[in-house]
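I have a structure here, written as structure tokens, and I will follow up with some questions on it.
The complex is shown incomplete by one protein chain, all other protein chains being positioned as in the whole.
Right, subunit A next:
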Amino acid sequence: MKQRIVIAGTVVTLAVAGLAIAWLGGFLPSLSGADPERHRSPTGEVPATEQRPGDPIAGYQALVNEPYVSCGMPYEAWRRLAPETDPGDLLPGREGRNAELPYFLTAHVNADGVEIVSNNCLVCHAARLGDEVVVGLSDTFADFTVDARSVVNQAGRYVRGPAQTAAWQHWADRIEGIAPYIRIGTIGMNPATNLSWALMTHRDPETMAWSDTPLLEPPSERPVPLRTPPWWWMGKKNAMFYTTIGRGDHSRYMLFASLLCADTVEELREIGVYAPDIRAYIESLAPPAFPGETDEALATEGRAVFEANCASCHGTYGESPRYPNLVISLDQIETDPLYATTMTDGSLDRFYEWVDRSPYGGTVRAAPAAGYIAPPLDGIWAVAPYLHNGSVPSLAALLDSRSRPRYWRHAETREYDAEAMGWRHEVLEAGKDAADDPAERVHIYDTTLPGYDNGGHYFGDALSEEERRAVIEYLKSL
């Protein structure tokens, strides 16, 4: 008995010695250069950073053809699971197999000769608007409520032979690592921020080697609900994402989207060669024009109201546009604070340090502000539902907080309501708790849940009903 205690004591001592040595050698990541201030940005104006130039035409080609997400399901399995591709889901300019795949999938042949089908950027950053795919528009109806592992196992039933099996296992292992952290409770909400943290949890920042067991403390299994902003705002924004966490070289920051599958620094470097082109393409995007009629006279009245009440944060539009790039503090904006708070309370700093330790540490920096960017409003009509958490279904409700529904869901048919400016929705009597059927529950937007609050941005309440109507009419033209 005594002997065992002594042995255990020796082990502890050795471990402590090991810690001390590691510390001295600067090997412990959580202690190296731990400076929370480096990972915070002030509210207020976001300074511009020079971006690497790129070719937008080459960028589009790369975006829709290159395998920057290199793992996925074997094409043979996908062909059996997927229905025929809706012609409306095809995009121009795609090469080879990609020409027949829906916009959100890209095919490539791996080193073992297996054709792989993977999700690309457009799974979150494109959406159908009528009969057309709009690149840059986030999908209001994107469904991240299912366990990604179910899809993996369903595909696995059609996987055949050692080469396909190896490719499937590679993908399945990565999905296994991230699945607990990317499942969200409501259709339309996007867990991508948590996806980044989950991937960093499993990858060595210096070598990009994947580890099935977490290398850092994993993120929460309850991702903060977020509405994906449209890409065409990127041309105006000096930093990426709602809290402006993405500072520095945007094209290199975008490389983190390849972390699901890129197992080496070299693979990331290869993608990094064309990343500036993709960034240039994204920044060249224009929003889709409002498809309905506008009342020009009313819109002109609305412009005056807008410029007096909204432009100081959201900028001006037209011949000489101006965009101030302002992060509004939580005190001022009063929208749901959960996202900005969790980004800046220190609970995620280990991931910001991961970014620093990655090969891109010198050129990109994760530094969120404790507030939300007041976005540009170009194409705002198409971006519903509104606020960073998509809690407000229409612009009419955004400008009049008294009319914001506590519980709501999108209507069964995807129909745009040009009057209220948003996708048609039903106001519900009760929230998620009252729904017995899990399939129904995921459709319910319940603003009483953490992160889903629909308060804040009360600036429209002070306007008259006529002024609000006029502003909405003006916003149709942006």
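Here is the rule we use: a contact is a pair of C-beta atoms (placed from the backbone, for glycine too) under 8 Å apart; a residue touches a chain by one contact, two chains touch by 3 or more; residues count from 1.
Note that in this section contacts and distances are computed from a predicted model.
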item	value
Protein that the absent chain corresponds to, by UniProt name, given "Predicted secreted hydrolase", "MoaD/ThiS family protein", "Phosphate-specific transport system accessory protein PhoU" or "ABC transporter ATP-binding protein"	"Predicted secreted hydrolase"
Among A:Arg79, A:Arg269 or A:Arg414, the residue in touch with the chain that has been omitted	A:Arg79
Residue among A:Leu91, A:Leu105 or A:Val159 touching the omitted chain	A:Val159
Hidden partner interface residues of subunit A, rising order	79-81, 83-84, 146-147, 149-150, 152-154, 156-163, 165, 168-169, 172-173, 176, 179, 212, 434-440
